[in-house]
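Only a single protein chain was left out; the remaining protein chains are all shown in position.
What follows is chain A.
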């Protein structure tokens, strides 16, 4: 599903901007390396739910992305003489983020497949692993390898090589794709699926941390590039790739992954899983609440302003200019209401990102405000129409201008009439702000996913955020009711 959305977005980008599909190798001068060195930072994109490649760990009380891929990133940054900055997002979004310049490189246990090579440039391989299948320990006897799952379902991360290979190389087996590995493990433990295909180091990490799991060899027939990981750069950044390759070659030569990186990651995994109680992660949830509220409050504010403007624009009558403005406002409202908010969020982040590089939080707020404004406009228009014409006449007969009439007489009454609808919109936004988790804003859903992959506990964090969302929406609705009552004069 999400993959389709990405394809859709890419298509839009390609059509509207003629950029995404343009071979960037055509660039006359390759300034990729110079640009990064000038910037002084190398931004690495990764999907931190794939231990021991990358995952969230609590280090000195702070949540941090760690793992062998981060170590690889550090090494490359050091080789270039710049600082590493790690940006987390869903695996699906990584390559789009790379193409649209949101990140400089992607290290996320990514296999340099021929299909991917068409769109991005890869370094040499920094790691060669293999695939395993994780199963429930109680059922370990039932399965030996990929061919034991006839009539059953196995899971793999959407957009990953395992997903494609599982589809290709099994018969009579259903393959279920999910965005995050922690969701897959949860599905496994609740017997929705019989096994999860993942890379061997990951499988080892999960099995080591969860006593109810076991691993079996996959026996997938794989070419070298499919079982290995490389660093991805934007197409055409030859100089940058060459510089990164120096570090990658060193890593291979000194076997740093097996000698240093994996053991170090293992240690984080151990300290990470010592305390998996939800209380231990209150800070993560608090951050989630904070961002959810920031997004909601800002979006409600800007959405409301936009809504007022749009609703007034939709009521313009008169000359050509006014008609044109009304037509545009109507078209905007119809278009926004006719497209999914998720697509809008991705379009603002990745699409608008081609023109101005907006941070994910800002993009999220912009997208949700733009979306909310369209809905609020319709509420307000309805509210204005519900105010008796006599009110306008009374105000106009007192010499008030049409603007003053709208502002002092009509809008306050319209607002009172639509207050319940506006309140609903606010509460809806608290919940719908979760959509921005796909672009990596650390709101509540995103944070809960981090806690889930940190603790290897699937259900508890979901239950926690469910309660937290309810507390927020319930409190909000009480506050709104209070205001509604204080506005009642009749």
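Definition applied: a residue touches a chain if its C-beta (ideal position, glycine included) is under 8 Å from a C-beta of that chain, and two chains touch if they have at least 3 such contacts; residues count from 1.
In the analysis below, contacts and distances are computed from a predicted model.
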item: Listed names "ABC-type polar amino acid transport system, ATPase component", "Non-homologous end joining protein Ku", "3-isopropylmalate dehydratase small subunit" or "DNA-binding response regulator", with the criterion being the UniProt name of the chain not displayed; value: "ABC-type polar amino acid transport system, ATPase component"
item: From A:282, A:327 or A:408, residue that would touch the chain that is not displayed; value: A:408
item: Omitted-chain contact residue, chosen from A:400, A:462 or A:480; value: A:400
item: Where the unshown chain meets chain A, residue by residue; value: 388, 390-391, 393-402, 404, 408-409, 412-413, 416, 487, 489-490
